[in-house]
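Structure first, commentary second.
With one protein chain removed, the remaining protein chains of the complex are shown where they sit.
Then we have subunit A:
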Amino acid sequence: MITPLPSTVVQPEPAPAPVPSQPLLTLDGVVKHYPAGRGKQVHSVDGVSLEVGKGEVLGLVGESGCGKSTLARTILRAVSATAGQITFDGEDITRVKGARLKALRRSMQFVFQDPYGAFDPKMRLGTSLDAPLRHHGMKDKAERRGRIAEMLDRVGLEEEILDRFPRECSGGQLQRMVIARALLLKPKFLICDEPTSALDASIRAQILNLLVELKDQLDLTLVLISHDLRVVRYLCDRVAVMYLGQIVEVAMRDDLFSNPRHPYTRVLLAASLAEEEKTGEHELVSQLRGEPPSPIDPPAGCRFHPRCPLAQEVCHTVVPEAARPGEGHLVTCHFWDQ
């Protein structure tokens, strides 16, 4: 079903140091609801608490529609949180405005899923890259040009591309441009929303390797949103699994892949890992039942219970507490130890 990553991808490195001591980003009960008419709300993000350590690569996985992208947009202040608190680099950014918000834009940036949609079709790429620098006070044209040239070099593009329009470029080139544009402002924090899902399989590995490279060179902290667990396994230090607006499990990468505790995580792993990698643990649940429930009317109790193979009476009514199966491992399930 899923093609393996191309062989150019290097094997995962040994497990990194556990649990970030110094969080760069802290989410505390972040909620984002959208009005859905007739007084109802879409519970896109419903109480997410999470920490992202400095220099860490955090993977955020989950089905489409589970609120991953909304969470990213909330963190980036593209939309405002309904409730909760977002702390970035020691500062509460949940409601910052004006000059502070503009300064914040320099420290956190976004890599879009669809590179063709991320650039204005009527604007030359050069202008698209030049404008943000100008808007952030870099008055000197030569200096801007120099910064752009340096960043193009880093992402492996020729300066000639600046004269083109987005539709004159390939998806891979454009995705490099998206990354270059995001990094022009020298952010320390980058959220990548499925950076490879719109690309050909042959380009994916290149872009992923580029992200890893840039992360090391520029000392970035990365949140990688993906539904592709192989990508996450290749890139991330820590993984958070999201289901219907909530984080159901967080663990270090190796911990999560070898010892998944939440039934949803197990299902995800079973569905996406190659046959030979499956262990008895993964066999526990082979298939999900049905579609995810509507986020307008999320189920009571544990949100996963209507589809959960382990669900029992208590799951229908009682919201599970977060349990700690191990160091840096959080899971919200009543029966995580079964």
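Just so it is clear, a residue touches a chain if its C-beta (ideal position, glycine included) is under 8 Å from a C-beta of that chain, and two chains touch if they have at least 3 such contacts; residues count from 1.
The rule is short, and it goes like this: contacts and distances are computed from a predicted model.
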Review point. Just by its UniProt name, which of "Cysteine desulfurase", "ABC transporter permease", "Phenylacetic acid degradation protein" or "Type-4 uracil-DNA glycosylase" is the chain not shown in this complex?
Key: "ABC transporter permease"
Point to revise | Touching residue (missing chain; options A:Glu91, A:Glu168, A:Glu213 or A:Glu327) | key: A:Glu168
Check your understanding: For the chain left off this view, which of A:Asp120, A:Asp219 or A:Glu327 is in contact with it?
Key -> A:Asp120
Revision key, fill the gap. Full-complex touch with the removed chain, picking from A:Lys68, A:Arg144 or A:Arg181, is A:Arg181
Review point. If you put the missing chain back, which residues of subunit A would it touch?
Key: 73, 76, 78, 101-102, 105-106, 109-110, 112, 114, 117-123, 131-132, 135-136, 160, 163-165, 167-170, 172-173, 181, 185
